[in-house]
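Notes for the one structure printed next.
The complex is shown incomplete by one protein chain, all other protein chains being positioned as in the whole.
Chain IDs A and B follow the sequence of writing; residue 1 opens each chain.
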Amino acid sequence: MSLNNLILLTGRTINQGVALEGGKTTKENVRAAAICTFDKEDFKKLDCLVGTPVKVITDYGEVMVYSTISEEGPHKGIIFIPLGPWANQVVNPDTQSCGTPTYKGMKAKVEVVKNGNVLDALDLIKTLKVA
Amino acid sequence: MVERKLRTISDVICPFCGTLCDDLEVDVDIKEETIVEIRNGCQIGTKKFFSSNPSGHRYTKPRIKENDSFKEVSWDEAFDKAAEILISAKRPLLYGFSSTECEAQSKGVELAELLGGILDNTASVCHGPSLLAIQDVGAPMATLGDFKNRADLVIFWGSNPVHAHPRHLGRYSEFVRGYFRKDGRNDRFIVVVDPRNTHTAQIADLFIQIKPSEDYELLNAIRAMVRGVELDEKEISGVPMEKIKELVNILKTCNFGVIFFGMGLTQSLAHHRNIDAAISLVRELNDHTKFLLMPMRGHYNVTGANIVFAWNTGYAYSIDFSKGYPRYNPGEFSSVDLLMRDEIDASLIVASDPASNFPAASVKNLFKHPLISIEPHETPTSANADINFPAAIAGIECEGTAYRMDSVPIRLRKVKDAPGKCLSDKEILEKLIEKIKEKKGE
Partner (left out) sequence: MTEIKLKLKKLPKFPLEAESITPDNFAGKTLDAIKKLPLYHGNENTVIGDYFSVSGKSGNVNNTKIVIDGDLSNVKRIGEQMSGGEIIINGNVGMHVGNNMSGGKILVNGNADDWAGAMLQGGELEIIGDAGHYVGAAYRGNWQGMKNGVIKVKGKVGNESMLWARSSKPANRWPMLYCGSAGPFLGTHNHGGTIVVEGDCDRCAGADQARGIIVIKGKVSRKLPSFKRIGEVKEIDLPNGEKITGKFIEYSGDHSVSKESTGKLYIAA
């Protein structure tokens, strides 16, 4: 199951804020920030249970996160990942020479990966360290 | 149960978000020197206080990475190694500073000048575009008390304070009773413009659901309509014309309006041009009524970082000292652009976590070069650093000054001692400067 032509937004959520202050390397942070929230109708099309891992793919990368239904809907066609290491794997680093990367509004597609492995913050960031 | 002896500190300032709430009460266990209870704080602020207690992810001693594992060392050894890395670097980056107090930020400027490096703070990835727009067209602002006492129209544009600034609504903008707004929420009309029906939007009087990344067109249309221009469009940015007309009417007929704007404008395409349009709209609305705006700053002292950098160097962020004098150009000297072009050869990160918060491609380049972190907790940045300096948490374990989002300076309080051998950010930077001067023979 997959969805194309979505738009990815990122931003603060209170759970993510609490989790990062409580410890960026904790499991709580994974539960709070390694999630992708969908519009209710969009989620039905994915045909999976809440919490099933999904792979979010943009032009700038891909990341495995848990899926869930948005409390801040309806927002058809829009998916949301709280700010943090997971979101930053797929955001647009281009700043158009103004200094600030484009963290919001990337074109994205999503694939359900039933046995997908969602990495925790340290393991995820470690993948960026080239030996 | 053993009776605990507690020390209660009142009027504590919360060092989490730019709202800088100043009414917290903290109970500290006298014997253990740990925080036991916090009253009045929001969820996030409360958690920040609790996380200052010793835990598995709190650093207490300086560490150096050797063969992929950390070794605890003396302060002297850590300073020595850090000074060597920074002196031999031709283009060191000093980044962070927004979650520490102003005295430490000032030391950061001194160090950057000494090294001929690049100095940047986290505004570079959040409200930097707001600063750019303000430099282009100015900004009509006021302090938060003005909004609390006078505003009868409050607009949140691309901002979700329920999640990001939890007590903002209760203290300054929505529910609070003000001098001229005695009935609190009932005396205010709340508008939210956002692509998602956020929790802030769910308690608003008018919610305008806009297409992502098309804010500029809507602001542009509203500006023209405020000037009385008839537009020949049916909908703009996904918002039907009738709804925009309704909004324009609300804007023009309020007594005192304010736009609070957030990352929704600065981090989507068009960045500072969005803010430019919002500021211009506010300027034009002052032909009809009183209108102001305010950026919703994230880190509690990012405003302070901008102000301290500006009074030291003339510029608020993205400053290059490589020629010995400060030069400023976001896009050229801003951290993410520098990293994307792989233009640095060492970095010092103060009270920040760019490994989590920068786009992945730029983090890859950050990790290519020696990385020194001054940070109280284990984060993806500090875990991948070559040298860790354990810092006391400003506002909890040491005093200092911080600027609220409306540029009001507030003195932070110390509520407890830092665990282990932690020093404050300011002391660490001071000693590092001393060491570098000594090594350079100055």
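Quick notes on this structure:
One rule holds for everything that comes next: contacts are C-beta pairs under 8 Å (C-beta built on N, C-alpha and C of every residue); 3 or more make two chains touch, one makes a residue touch a chain.
Treat the numbers as computed from the prediction; the structure is a model and nothing was measured.
Across B:K90, B:R177 or B:K368, the residue that sits in touch with the chain not pictured is B:K90. Checked against the full complex, the one of B:N149, B:T289 or B:N329 touching the unshown chain is B:N329. Contact with the omitted chain, checked across B:E72, B:D136, B:D152 or B:E430, is made by B:D136. The residue from B:I64, B:L269 or B:I307 that touches the chain not shown here is B:L269.
One chain of the complex is left out; on chain B, the residues touching it are 90-91, 115-117, 132, 135-136, 216-217, 220-221, 223-224, 227-229, 231-233, 236, 269-270, 273, 276-277, 280, 321-323, 328-332, 343, 345. Residues of chain A that touch the chain left out of the display are 96-97.
Note that only the chains that are shown with their structure count from here on.
If you average the CA atoms of chain A and of chain B, the two centres end up 22 Å from each other. Against chain A, the residues of chain B that register as touching in their complex are 16, 43-44, 47-48, 50-51, 55, 57, 124-126, 128-129, 132, 160, 162-164, 166, 195-199, 201-202, 209, 212-213, 263-264, 266-269, 271-272, 298, 317-318, 330-332, 334, 336-337, 340, 353, 355-364, 367-368, 377-380, 383-384. For chain A in complex with chain B, the residues that touch the partner chain are 7, 9-14, 17-18, 20-26, 60-61, 70-75, 78, 80, 83-85, 88-93, 95-105, 121-122, 124-126, 128-130.
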